[in-house]
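First comes the structure, then the notes that go with it.
The complex is shown incomplete by one protein chain, all other protein chains being positioned as in the whole.
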Amino acid sequence: MKDATREQPGAWLPKFVRRLDPAISTAFACIIVLLILGSLYSASFLSPEYLLQQLKVASFLGVISTGMMMVILLGQIDLSIPWSVAVGGMMACAAAAFGPVGETLAIPFGVACGMVIGFANGIGVAYLRIPSMIITLATNAVAQGLMVVYTGGFSPQDSATITMRYLATGFLIPGVPNAVLIWAIVGAVATFVLTRTTFGRSVYGIGNQERAAYLSGINTRRIVLIAFVSCGALSAFGGTLLAGYASKAAQSMGDSYLLPSIAAVVLGGTSILGGRGSYLGTIAGVILITLLQSILSVMQMPEAGRQITYGLVIIVMLLLYGRGPANR
Amino acid sequence: EPEIVSGPAAEPECFAPWSADTKFFKFPKKDGPYRIALANGYIANTWRIQMIQTAKAYAAQPDVAAKLKEFKVVSTGEDVPAQISAINNFIDSGYDAIVVNAQNPTAFGPVIKRAKEAGIVLVAFDNILDTQDAINVNVDQKGLGVLWANWLAKHLPEGGKILEVRGVPGTSVDTDRHNGIHETFAATGKKWDVVEVLGKWDDPTAQKATADAIAVHKKFDGITAQGGDTGVVQAMIDAGHPFVPFGGETENGFRKFCAKYAAQGLKCSSAGTGPAQVAVAIKTAIAALEGQVVPQSVKLPLAIVEDPNFKEGQDFYPDQSDNFFVGNAFPTCGINFTAQEIMGQSKENQ
Amino acid sequence: MSEWRFWLNEQRGMLMAVGIFFVMFAIYVSNHPAGLTANVVQTASNKGVLLAFVAMAQTLVVITAGIDLSVGMIFILTNALASWLVIGSPLETGFGVAAVLATGLACGALNGLIVIYGRLQPIVATIATGAVFFGIALLLRPFPGGSVNEDLADMMTGKIFGVVPSSLVALVAVILVVWVPFSRSVIGRAAYATGSSEIAAYMSSLPIRRAKFTAYLLSGLLAATGGLFLTFFTYTGEAALASGNAYTLFSIASVVLGGVSLFGGRGTAIGAVFGALAFRTIGDLLFVFDLDPLWQPLFQGVVLLVAVSLSAFGLFRVRNRLEWFG
């Protein structure tokens, strides 16, 4: 038992590399293959404008998937994404109608509304122990109901503020769309939170074995609640960005983000059962999904073929690297 | 059971027959006031919400309200069977007329049969029914495509590269409009290179699809979009794509852009199917119940505004929502709602 | 504990769904202008049965601790297919029905193979296969249309002896033919065991793969039965993305309302059927309450929220906090 030693500090490097597990490197390889295949159709697929455009569009999905990833790491899922996104965008624009104060508070207000949805989800999952798949379905329905009432009753304002436009489409650093910058910041914070903080450690712990985490003195309910609130906040923030991008908010803006956000997180190697996954993978997953959708769209494949290809590509990629362990 | 009669209809300017061979119905006259139901499907977008607001506002107009004992609205979501069941329930509950915005044009055969047996007036609008046995208040979807394509052909006499932003695949509205566009282009005999992308009648989706298309194809000579047009223009602006002729829908935001950038080359034809058509449908239902002659298929006039005729406060409203659909007036039917009446109700109340 | 207490304990989830359904349906019928007539029941039944089939399909997979996010799409695909095939002479119609059901089986088999041999997590695998199924549906029906043998359709959506809705009878028949044998067979038991603890099932030498495969296979079959009924109900086929997604999500809600554990190993399809009927009745309540049309979606959302929160009441009885963790 003399060999009970720990590694030297230098040994952390290979560990980091080892964490770059095959899933993530394969995902990135798939991105490159996609681009090469695309470039056979049109060289424009390799042009900087196109790639930047993709990154910009990917950042909305990226921000939303960040929240989804937190929740998936817990072994939960958030099906209220569509209307959390819409609520974020619509409420931010709504706030903008209230003069200059409203304009400055637009984004925080939109995000806060998303947090309220996340809070309801978190209470349901953590404190009432309702399966997340169903409570989030219900809050999604409630959020939709609220937005319908709101749209019908209050002479809705839905133009994005200048700040929202700037965040989504402006350039603080020349050549780098602000949306990409924001995704980078969100991603950096998420990576830090997941790897370096007690919160992140607890998220992984709960995802792996909630009972043990609880008995280890972790306030598991609070962690779950916070994760859902963050997911709501990030979805709503994604919604405000999306509203900025489109210069306005619309009810259906979140519909096309639910399944892609789940697919992106999982394609990035995060286990849908929770407890395993890294943010780098999610980045890869988001870019993959965005590129795939865009290339299929630009290639003008009919919708039927597009759906089939989309499904098949996801299956094939998962078969390449997303397989569970063999039984023995 | 309606009697098949010959035209013309009671209010010929409003109840215009779809075509020369359209049948005319004369239902047995019933005594009012009537119980009328509106079976809506999906509700969570501005068009539908606006439509429901219009229906309520129309039913509340004193002369209409006097004829109605009850006006009930139910929205059943995207699920066709739920809408079918809703209509069945209205039939069983003895409503006199049912107005429907059908989720699917072909799925209502059994319901139409039952309504007919029960002597109930069934009026479909917007997404109409594939039938000769119910009244359709019809917008010429294909004609819309034709209109847009003609607009583009007019501005691009030599043909050119066109971006077509399509709607929700698999729906008849999308298919009809698409066919209208392509048949018209083909008829010109010029060379048209049409790039199709899916906008799904949704601004962000249309915007992304357009941005991608511009990034790959660089330059288009003309654009036509079935919806999500504000997003399409936004994508052109973001990508620095020069403004080109555009045939599109009637969103307020789109028209704002059209007015603003007309000088730079954004020559628009904005036409479509305003949500106010629900009022025409209700009016038709009441007329039918009163025993007046109505066409089986009513042809609604398109609300068309083309460059350079965009007038602020009439064709578009700068301080109203971008998502709001302009085109609330069917003057021939005596239906004239202003934007404020529909979307600004509570503002006035305040 | 006496025997009936055991029974009560085993069936608690299902009984809850039955309770919720009957309360809601009673409210509905007692406020319905037409009252409890055969027509009203038939209408409710026709609508509820569709979701009930899809919910049953979902249940089988959920029992194995999987989930099938493609059930809605199988439902749509088989609807599109049935609108081509289930027509003509009785023989042709019969062939069509068989082909539709076989397609459902094939879809289920594909899901099963990918999940079992591909070892992919069911959530994502079925999102992907769902996209494929929908794509095929769209190929079959680029726009709504098609037709069905209307005699058969009317028979299946009509009433027997003018009272009993035949769709309800068909549902009961399917439960008897598919669910009951499955749940009491060795393979069904293995499915439960796999869902409850896959490693324990493996150690117990149970045929895990066969059990999972059967679950996915029958799930495809049941979803196809639903698709067939959708065709009977609408006379047509339509590749509607939104309703495919809606049915998938509704099926999950129904399954949970019906007391089936999403963690696997617990619950019955009968519970899920009542969950589906209850879920459908939420929508029906709109008729009998005079709600402002724009408040209806909110009302539905709140009722759903309340219904799913009911299960949380058991939580207050928990005296040992470890029970939170199942």
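Labels A, B and C are assigned to the chains in the order they are written; within every chain, residues are numbered from 1.
Just so we're on the same page, a residue touches a chain if its C-beta (ideal position, glycine included) is under 8 Å from a C-beta of that chain, and two chains touch if they have at least 3 such contacts.
Everything below uses one rule, namely that contacts and distances are computed from a predicted model.
A.B. asks: Among "Dihydroorotate dehydrogenase B (NAD(+)), electron transfer subunit", "Sugar ABC transporter ATP-binding protein", "Ion-translocating oxidoreductase complex subunit B" or "Exodeoxyribonuclease 7 large subunit", go ahead and choose the protein name stored in UniProt for the chain not displayed.
C.D. replies: "Sugar ABC transporter ATP-binding protein"
A.B. asks: Going by the stated contact criterion, tell me the shown chains that border the hidden chain.
C.D. replies: The omitted chain makes contact with A, C across the full complex.
A.B. asks: Taking the full complex into account, find the residue in A:L79, A:A213, A:L241 or A:L292 that is in contact with the omitted chain.
C.D. replies: A:A213
A.B. asks: One chain isn't shown here. Among C:A26, C:A98, C:V163 or C:V186, which residue touches it?
C.D. replies: Reading the full complex, the residue touching the unseen chain is C:V186.
A.B. asks: Just one of C:I87, C:I136 or C:A201 touches the chain that is missing; which is it?
C.D. replies: Of these options, the touching residue for the absent chain is C:A201.
A.B. asks: Taking the full complex into account, what residues of subunit C touch the chain not shown?
C.D. replies: 1, 3, 6, 181, 184-186, 189, 192-193, 195-197, 199-207, 261, 265-266, 318-322
A.B. asks: Can you list where subunit A touches the absent chain?
C.D. replies: Interface residues of subunit A facing the absent chain: 1, 3-7, 9, 15, 18, 196-199, 201-202, 204-205, 208-209, 211-219, 275-276, 328.
Here, only the chains that are shown with their structure count from here on.
A.B. asks: Chains as vertices, touching pairs as edges: which of line, ring, star, complete or other describes this one?
C.D. replies: Its topology is that of a complete graph.
A.B. asks: Centroid of subunit A to centroid of subunit C, CA atoms only: how many Å?
C.D. replies: 30
A.B. asks: Can you list the subunit B residues in contact with two or more other chains?
C.D. replies: 43-44, 49, 52-53, 169-170
A.B. asks: What residues in subunit A touch two or more of the other chains?
C.D. replies: Subunit A, residues with two or more chain partners: 144, 148, 151-153, 303-304.
A.B. asks: So in the complex, which bits of subunit A are touching subunit B?
C.D. replies: Of all residues in subunit A, those touching subunit B are 42, 44-45, 47, 49-50, 53-54, 57, 144, 147-148, 151-159, 169, 242, 245-248, 250-253, 255-256, 294, 297-298, 300, 302-304.
A.B. asks: Mind pulling up the subunit A residues that touch subunit C in the complex?
C.D. replies: Answer in residue numbers: 77, 79, 124, 128-131, 133-135, 137-146, 148-149, 151-153, 210-211, 214-215, 259, 262-263, 266-267, 271-273, 303-312, 314-315, 318-319, 322-327.
A.B. asks: Using the touch definition up top, name the residues of subunit C that touch subunit A in the complex.
C.D. replies: Checking each residue of subunit C against subunit A gives 67, 114, 118-121, 123-125, 127-136, 138-139, 142, 202, 249, 252-253, 256-257, 262, 294-302, 304-305, 308-309, 311-312, 315, 321-322, 324-325.
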